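Every protein chain but one is kept in place in this view of the complex.
Order as written gives the chain letters A, B and C; numbering starts at 1 within each chain.
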Amino acid sequence: MQEILNKLIDRYAIEPIQENRHNQAFVTIEKNRLPDVLTWLRDYEDYTHLAFITAVDYPEIEKIQLTYMLHNYILHTDLGLRVLLDRTRPEMVSIHHLWKQVATYQRELREMFGIDFPGSPGLQENFALEGWKDIPPMRRDFDTKEYSEKTYFPRPGRQTHDPKEYMKEKLYPSAKEDK
Amino acid sequence: MEHGLFISIIYAFISLSVATIWGLLLGGIALKVVARAHGRFGPPVWQPIIDIIKNNARRTSISHGIMYFLGPVFRIAGGMGTFLFIPFIFGSSVFGNFSFAGDLFLVMYFIFFGQLGMALGAGESGHPYSAIGVARGLSQMTAFELPFALSVISLVIQYGTLNITSIVAAQQGGLLSWTLFTNPLATIAALISLQGMNMHNPFSIVIAPQEIPIGPPTEYHSNFLGLLQTNRGLFNIAKLALFMNLYFGGATNIAVMILKTFLLYMLTIFIGASFPRFRTEQSIRFFLGVPTVIGILAVIVIAYL
Amino acid sequence: MKLKDYLSPFYVWKRAFDKPFTTRKPLEDRPGAPRYRGFHQNDMEKCIGCGSCEVICQNAAIDLVPVDGIETTRKDSGLRPKIDYGRCCWCALCVDICTTGSLKMSNEYIWIDSDPEVFRFVPGASEKPWKNTEAGYSQHENYTLLNLDRIDMPMLTPEDSRKSFIETVKGYSKEEAMKEAQRCVECGLCVATCPAHMDIPDYIRAIRDDNLDEALRLLYDTNPMPATCGRICTHLCEDVCSIGVKGEPLAIRWLKRYIVDQIDDTRFKAILRDEFKPNGKKVAIIGAGPGGLSAAYYLVTAGYSVTIYEASDLAGGMIRYGVPEYRMPYDQLDQDINYIKELGVEIILNNRIGKDTLFSDLYNNYDALFFSTGLNDPYKMAIDGESLPGVFSGLQILDDVTKGIKPDIGKSVAVIGGGNVAMDAARTALRLGAESTLIYRRREEDMPADTEEIHEAHAEKVKFITQAIPLRIEKTANGKLKFIWNNAEMVAKEGAARPSPIAIEGDIQSLEVDAVISAIGQGADYSFLPPEYESKIKFKRGKVIINENCQTTVPKIFAGGDIANPTADAISAIADGHNAAKGIDKFLNKK
Partner (left out) sequence: MDNKEINNTKLANEGLSEQDRPLFCDARPQSYKPLGKYVEKFLNWARANSLWILGYGTGCGAIELRPLMTARFDMFRWGLAPRPTPRQAGVFVIGGYMSVKTLKRVIRSYEQMQGPKFVIGLGSCTINGGMYWDSYNTINRLDHYLPVDIYITGCMPRPEALIAGFNKLKEMIKAGETDGQNEYARNFDWYKANQKKIVKDWNMPDYNW
């Protein structure tokens, strides 16, 4: 593990590196260097398997973090490459020329996070949501509960009581006009 | 044909009804027997009959066109045609059915006829699974018809007639005069193709419910399906009766008929429940291999020895 | 392919002659496992309606609803969980969190209906087939999601504590307080029981969030003497704490104290942001005890100008003079009083109404009057020898110690009574260097004192003699006092709430002591009231009758505190003060 990390540092001067386990590490790299690094890892360092691509929304820092998870079948090590995208117009270079199946992940990410991958095959096709018009549901500012209640009308007839308020009403109603 | 036309029609009707019900019950028994091999109890033996009633009681049905509509009709016409020219019970006036000099050829044609009609009808439903099922069914059918035809040719040479009734009559001299013993090679070839004809494992690729939902009848429902299911009982018993007559000495009374068709059917079930399924090209290769060779041998042995 | 490959598949038919695997009647033959999680059951008697189940449910499947036949009481909100089986996912978190262990799950799992609206019921109340099923899932004995054990309060050891008047309880550190606050399930059952209805769950949450400024604001909303109450409150809230059903209740009192302890009193004004516009109306308050101070605080924040008349030389009332320093350090009391003073409340000390100032003058000069003079007239034991030298009242001892006078109690004392004053007196006597013996008419569990007090008294080696009916006190030859009592047995009387002691004939015992302290209760002293007012104000069993606004039968006069409420503790007096302030505000603004 350390070897590949040192190489990454030497070749691409990548910092910082976060090592989770002895066989798993994450590095954050610049957006436009990613295809380079991925190609090098795939072709020269035996990181031939792209396990998944996933994203995390960070509205606090106005970024969306993309993670590309690579696996090396010879050393059995995992390497995660992280890229930070601008949250207002997230756009990333498509890497479907490196791994064909990535197009599916990219479709999903476009739908769930609104990340654009120009040139990725079938990007505009529906993935799981058909005809979705709201903000992408995996964005953190999307309130799924509110959306659900608005759209899927839960069965009526539910009513609950707060023990504190209920006891007040029952036991000392005179204090009702408090505060 | 000693009876008048009216009587003949009534007799044919009775014969058809009894055969259909017996065929459906046989199907039910088969379900139960297979269930035992699976370690369960299985549905009641009359379950196929309930299914037919239910399907005919459906309130709605959709037609996809004339051919689609005719598919089940062809199918049951094939079943009835096959059955009505086979002496169900030898010598019986009610179950003797029709008989004429060349009825063996007609019966063999009818076995094809239903399937072809069905293929046309199912094709018009436009369902891709139907088309796949039809393609598989027809190619498999051509394959299993070959050893069966060779076996029949061998029989025709042996008995010198194309009349089934005559063939049955020729076997009436006790157990050893059955074709089974007089022409064992033809019998073996025919029994192997019976397995394919009945579409039991290992030749059940046509209806493969897991891969191509139910095969050709995917789009058939309600009364259409009811008709197809009725035919399944009838056609089944027709084939069994044919084999019984050709190879096992026919039946002179109803008890023998029941026993012989039952045993014959159980034989296919016995094999069917044991084996996994062949793919289409595997089953074709199989039929064109050993069974065809046996059939050719049967013809050669009868013709030249 | 070998022949064997063709033949071996037929082996499957061997199965056909074995017994089938099929369960003939799966519905009858296959009940749920003994701990299968099926439909809920609820023990209606045990459940207290705390609502923890509702809060923990991730699927919002639980509603709390009133149920016929379940009354709302102090310990029971009267609500019961109603479960929506269109939501429930049978995770059993509600069972695991249940504070009482009343919620369970039966192992029944079949419920079929064509109407989707019926899949809701109140377990325990609705008649369902699984209502009384034995098997099912219930809380595991050794596993609970709740923290049942209280974080230990650092205290002086009894050996050390009995030597001096240093405060026994040291107070929580930040970690301890936050840990303790995390035990709270925020059910809010305690709020109704607290006489002042303090926002207990809210300020505990503020502690958990480490937002002490907010916590202090919440405290002052309903209680202007938090430092005091954080120490000597009778904490009725802890009696009803839902965590207390199965474990130790939350240390609500200590958490309150923690809030005040952490905040420097100079910051109070900045945090509380008490702003008010004087409205020019004047209110007089008699008695600078908790009731008076509380009323003063809320009146002054409502814009009134408030004057308190206090007979003693320091404000604080019974909290100062009736509670020993080891429980209630005077600087903490001063902190509370000083903040109230800072707001502009005028406290006139050493001014006894009826002697230094006339009640009628107050009545005529102020827009409204509030008196909360407290119970400071000790009851007499009514036995022979009570007036002998060396016989003191409990209050007298405590009062003297506060004022720095060392009472002459010698080396051994007998304290008569079982209330908090008796405990205080006994423990004060220990600290003054005497051996204390507590003598009480009934059993220990009947004592009105707080259990903690009793426990600490035991720890500090106060001797307890119970079921002893005092007979007389005699002077012995060597100058000591001989306290003589008759042993009693507890007899349950029909119709009586608790058994009463009946003397066992002839079983008479005695104890020689240097001093006898009688602490069997106190009465009110209404000598400040001129007869014409006393006749107008209605009393019942020595207590002033007030309405829910603490108004007496004379509209302009309000009263509260020990002289009016049955519980006679500081927090009730504070609540009365608050109520009276609201009542006065209403009364004066209506005009």
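In the analysis below, contacts are C-beta pairs under 8 Å (C-beta built on N, C-alpha and C of every residue); 3 or more make two chains touch, one makes a residue touch a chain.
What you see is a predicted model; the values in this text were computed from it and never measured.
The chain that is not displayed touches the following shown chains in the complete assembly: A, B, C. Checked against the full complex, the one of B:I10, B:I62 or B:L263 touching the unshown chain is B:I62.
Across C:D113, C:E141, C:E175 or C:E445, the residue that sits in touch with the chain not pictured is C:D113. The residue touching the chain not shown here, chosen from C:Y85, C:F165, C:Y379 or C:F464, is C:Y85. In the full complex, chain B touches the omitted chain through residues 31, 35, 38-44, 47, 50-51, 53-55, 57-63, 129, 209-210, 213-214, 217-223, 225. Hidden from this view is one chain, which touches chain C at 20-23, 26-27, 30, 32, 58-60, 84-90, 109-114, 116, 119. What chain A contributes to its contact with the hidden chain is residues 126, 128-134, 137, 142, 144-145, 147-149, 151-155.
Please note the rule applied: only the chains that are shown with their structure count from here on.
Viewed as a network of touching protein chains, the structure reduces to a simple linear path. Here the chain at the heart of the shown protein, by mean C-alpha position, is A. Centroids built from CA atoms put chain B at 60 Å from chain A.
Rounded to whole angstrom units, the spacing between the C-alpha centres of chain A and chain C is 50.
Remark: chain C residues 9-13, 15-16, 18, 20-22 touch chain B in the complex.
Listed in rising order, the residues of chain B touching chain C in the complex are 33, 35-41, 270, 273-276. The touching residues of chain A, when paired with chain C in their complex, are 155, 157-168, 170-172, 174-175, 178-179.
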